[in-house]
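Omission of a single protein chain aside, the complex is shown with its protein chains in their original locations.
The first chain written gets the first letter, and so on, giving A, B and C; residue counts start at 1 in each chain.
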Amino acid sequence: MNFDFSDDQKMLKDQARKFLSEKCTTKTVRTVFEGEAHHDAALWKQVAEMGWTGTAIPEAFGGLGLGYLELCVIAEEMGRALAPVPFSSTVYLFAEALLIAGSDAQKKTYLPQIAEGKLIGTFARAEGPGAVLPKNIRTTLKGGKLSGKKIAVVDGPIADHVVVLAQTSEGAGERGLQLCVVDLKGAGVTRTTNATLDASRGHSDITFDNASAEPLGKAGEGWSDASRVLDRAAILMAFEQVGGADVCLAMAKDYALNRYAFGRPIASFQAIKHKLADMYVNNELARSNAYYGAWALSTGARELPLAAASARVSATQAFDYASKENIQTHGGIGFTWQMDCHFYYKRAKETGLVLGPQRAWKDKLVTELETSNA
Amino acid sequence: MNFDFSDDQKMLKDQARKFLSEKCTTKTVRTVFEGEAHHDAALWKQVAEMGWTGTAIPEAFGGLGLGYLELCVIAEEMGRALAPVPFSSTVYLFAEALLIAGSDAQKKTYLPQIAEGKLIGTFARAEGPGAVLPKNIRTTLKGGKLSGKKIAVVDGPIADHVVVLAQTSEGAGERGLQLCVVDLKGAGVTRTTNATLDASRGHSDITFDNASAEPLGKAGEGWSDASRVLDRAAILMAFEQVGGADVCLAMAKDYALNRYAFGRPIASFQAIKHKLADMYVNNELARSNAYYGAWALSTGARELPLAAASARVSATQAFDYASKENIQTHGGIGFTWQMDCHFYYKRAKETGLVLGPQRAWKDKLVTELETSNA
Amino acid sequence: MDFEDSPEEAAFRKEVRTWLDGNATRREGKRKIDPEDMENGAANEMAASKAWQKVKAKAGYARITWPKGMGGIGGTPMQSIIFGQEESKYDVANGGPFAIGLGMCIPTLMAYGDEDAKKRYVWPAVQGDEIWCQLFSEPAGGSDVANLRTKAEKNADGTWTINGSKIWTTGAQFSNFGIILTRTDPNVPKHKGLTMFYIDMKDPGVDIRPIKQASGGSGFNEIFFTDVKVKDSQRLGEVGQGWQVALTTLMHERLAVGGGTGGGLDVAQLMTLARGIELEDGPAVKNAAVREKMADWYVRSAGLRYTTMRTMTALSQGKQPGPEASIAKIVVASKLQDLSAFAMDLEGEAGILMGEEAPVGGAFQGGWLSSPGLRIAGGTDEILRNIIAERVLGLPGDIRVDKDVPFNKIPTGR
Partner (left out) sequence: MDFEDSPEEAAFRKEVRTWLDGNATRREGKRKIDPEDMENGAANEMAASKAWQKVKAKAGYARITWPKGMGGIGGTPMQSIIFGQEESKYDVANGGPFAIGLGMCIPTLMAYGDEDAKKRYVWPAVQGDEIWCQLFSEPAGGSDVANLRTKAEKNADGTWTINGSKIWTTGAQFSNFGIILTRTDPNVPKHKGLTMFYIDMKDPGVDIRPIKQASGGSGFNEIFFTDVKVKDSQRLGEVGQGWQVALTTLMHERLAVGGGTGGGLDVAQLMTLARGIELEDGPAVKNAAVREKMADWYVRSAGLRYTTMRTMTALSQGKQPGPEASIAKIVVASKLQDLSAFAMDLEGEAGILMGEEAPVGGAFQGGWLSSPGLRIAGGTDEILRNIIAERVLGLPGDIRVDKDVPFNKIPTGR
């Protein structure tokens, strides 16, 4: 029984924390949040130089070939720092889509560029509000040409390429779905930047009008390919969420210990003590679920889909609770723009929706349970 | 604007409380709870002598003809006292079924007996676990003969008559449903007493084997008749539940003020203070919803079904919370048999299930909302 | 039990309607004003508010419960509720900027100010020529309001000099005057060393800076006072009696804020959304999880609505209102946060969008962004629970370690 990260992995985590605590302060986050840019290009460059974008990419494709456990510890630190860089979209989504569905040639084309930090990639699935269902995918792929519209694509404004879930024959539902890669600088692609809750990340609607697209994986397998991508991304994102939730708890604790009311630290009032205890419980449960996800991801276990849904739901709930009760613990000052609390409140929601809402993951989780103890 | 009970109604309430505080102590409840009997016959006799069973029955049928607001204030007191008598089954269910669907002759036959306390009646709908749906009503009524089985009928062990929801032609669903009255002492009726959570009330399964039954209301209208009965009963029961919830709050408050830990009343710890504040909020909201139900019931307003569902859901939630957190406030001693806390915990659940579960009422509530702001 | 006016109430309502018909025009639906705008004092709306206030003052409808000639008719609380119900059906700018001044400051002035002050300030405030703000909260205060540090020092000539800062002040930027709670003696226990004054907000020593909130808006201000001179005649109440004076003022505040309904965002809007959204098992409005939530929130909203009716009934019977305001804010603030988050989850990936791009015009994102503030402003959830526990249920107060301790000896954080 060794349900823990190795000493090397912990060392990598410490390095990542040290690096980010220097290069990615909340001032860094605030600059992107309040500025025009959708990410911190300098930080992104350095992250790539550290080799992090290639952590789980096999050496054969220019990566470090370290594996997913290493990527998990880095993800947690990126989450703690609210790093305003297209890491999750490029590494958890785009790169994984290629690893799952890409041909050898496609991997050779794109993965090395990701490892070198030369390519920002993302993933586009939703076309409107509500559940993403096979029959609701109206973006069509025909003869290498893509037409349709995807909404709220994370890092859309700055991405070079996008993997798109598209329909190859109207009305075919799941049977007709296929993934494809599109160069966003190519003809027939229009991007409109979204106004979103979390301005420290960029999002955009992307319209395709006969844009050139190269198929990724087989027609008819687009839905299951996308699900596998999301399962992996959900686990990595869960580490970002757990990292963020832990920072919220630390902020709330630090404030409560140093803020005095009625002559005593507010941390001595049970209303605050028990609030923070609940945060701690949620965060620990979320961390443990994320660990199980990490194990499943790193071993490619059969339990991966259930582990992914559990990690996703648990981490989303923990980050939501910790980020909102951190503001509450701070009181009025915590709701001011000048404080950092709201960055976490907003990132909690962004990370909780960008890979699909809790609701959908819960439904998926129970479906997995039905089959597992059927 | 006069959203309150009249002085006369309040006086009636005070009388009821005074009467019950003398005649129905928790010792009375405990005796029934621990004994063989399913109700306190002496108390039931006195309740009838007070005329309470005829409160809302028109004078023409031997009642006091006071109206539903008067019945509501009495219901609240019965709920406070956990009165172990077949009041709700006889008055809210059986009598209302007759008032809603009975012929003049039927009213003349049964209502005076109820007013005089000579008849215990009840209402039987469910035939198994899960939702009660028209297609699940398999008890059949043919040529004045009833066959089938109803489960967990409240006060079944002591009732003289029962109103049963039955199917008049297999597979007809709602179109075939009809209510009917059955004499439980008649041939073809078998009762098996249930072991239930709340031994201060009796429940039984009732099997009908070609038992004589007189139709009540029209065939095809049984479902809507039953719904109307339940709407009225839900409002009256909500007052019982609000009464019970308020007692739980009072018990918790009294204990917390007089129980000392660490040299101070436990009522001075925020964990307890805020728990009781939440109880208070829930109880006030439930009371207000119940008042609205009382208004709708007494005026026969169009909003009755929505008001009933709201009162039902709100009161069930309040009583559940207050009864369980009252035990928690008491700590270990509150979980002992010798204390009264558990009577409320169990009655909260009994009242919350006997007219159908919260879940079903919530669904009904939203259906009403859909039509109202359609 | 009925929802009808009593004969007297009906008569008054009729009278009010007649007057309103003669002085304003009815409108359908909501008046188009952005509260943020309002708070920032958008000039035109401000002008309209002042004009309408003047008309009401002359007719005695500005402060119905106040005496004749002071903007009132010596009416009952019920009558002002009735006026409010009717007024809300007309296209008028009703009262935003005057609520605090007339609701809290002027009553305090009337209770503790001298005759000259009343002559000078009450009427201009009533008819909307002058706006007042309330200056109690401080960065170090928060839930512990009396823990304030703004100093007022007495000068040789009998005047006072005020230095310090206040925070969370609504409408300071367009206020003419404010009542300010200051510390005049740090050597006595917290509540004993306070004194109340009123000041001229246009004094050069008063520096007003808007506070940007997490939601993006700036409804509140932080205010810095540098050597602000005030006459001793601007003192309200005795030296050292400031806390007692403040209690008069605060009595009204929680009721005022408590009214907040979270912008009316509720189950109705959730249902509108749910009707337009498809989930795995069909339309969201038919989804059992959505229906369960809608029911949970509906019974809480309905419960509050009918609790208010019980309060109004008490009022019309001449009784004191209960603690409903505290209940309302506890219920409404968390409901707004939970309901908005739930709706955004239904919207899915589109849930992160704001404004016009977002479903229902971003109503839920707006509610979700403002809800943390609603859970804090005018008493946090935790303070309100304490208030219910202590004032309604009569449970003991929290253990007080700062009791009888001189203010300057009370432990403070970093």
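By our rule, a residue touches a chain if its C-beta (ideal position, glycine included) is under 8 Å from a C-beta of that chain, and two chains touch if they have at least 3 such contacts.
None of the values given here were measured: they were computed from a predicted structure.
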| item | value |
| --- | --- |
| Contact partner of the left-out chain, one of A:241, A:314, A:328 or A:351 | A:314 |
| Among A:141, A:179 or A:267, the residue in touch with the chain that has been omitted | A:267 |
| Missing-partner contacts on chain A, residue numbers | 1-6, 69, 249, 253, 256-257, 264-265, 267-268, 270, 272-274, 276-278, 280-281, 284-286, 288-289, 291-292, 294-295, 298-299, 309-310, 313-314, 317, 359, 361-363, 365-366, 369-370, 373 |
| Sites on chain B contacted by the missing partner chain, in the whole complex | 125-126, 128-133, 136, 151-152, 194-198, 203, 205, 258-265, 269, 271-272, 320, 324, 327-328, 331-339, 341-342, 345, 349-350, 352-354, 356-360, 363 |
| Where the unshown chain meets chain C, residue by residue | 279, 281, 286-292, 399, 401 |
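Going forward, only the chains that are shown with their structure count from here on.
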| item | value |
| --- | --- |
| Distance from the mean Cα position of chain B to that of chain A, given in whole angstrom | 51 |
| Centre distance in Å when chain B and chain C are each reduced to the mean of their C-alpha atoms | 42 |
| Two or more partner chains touched - positions in chain C | 382, 385, 398 |
| Chain B, residues touching no fewer than two other chains | 270, 274 |
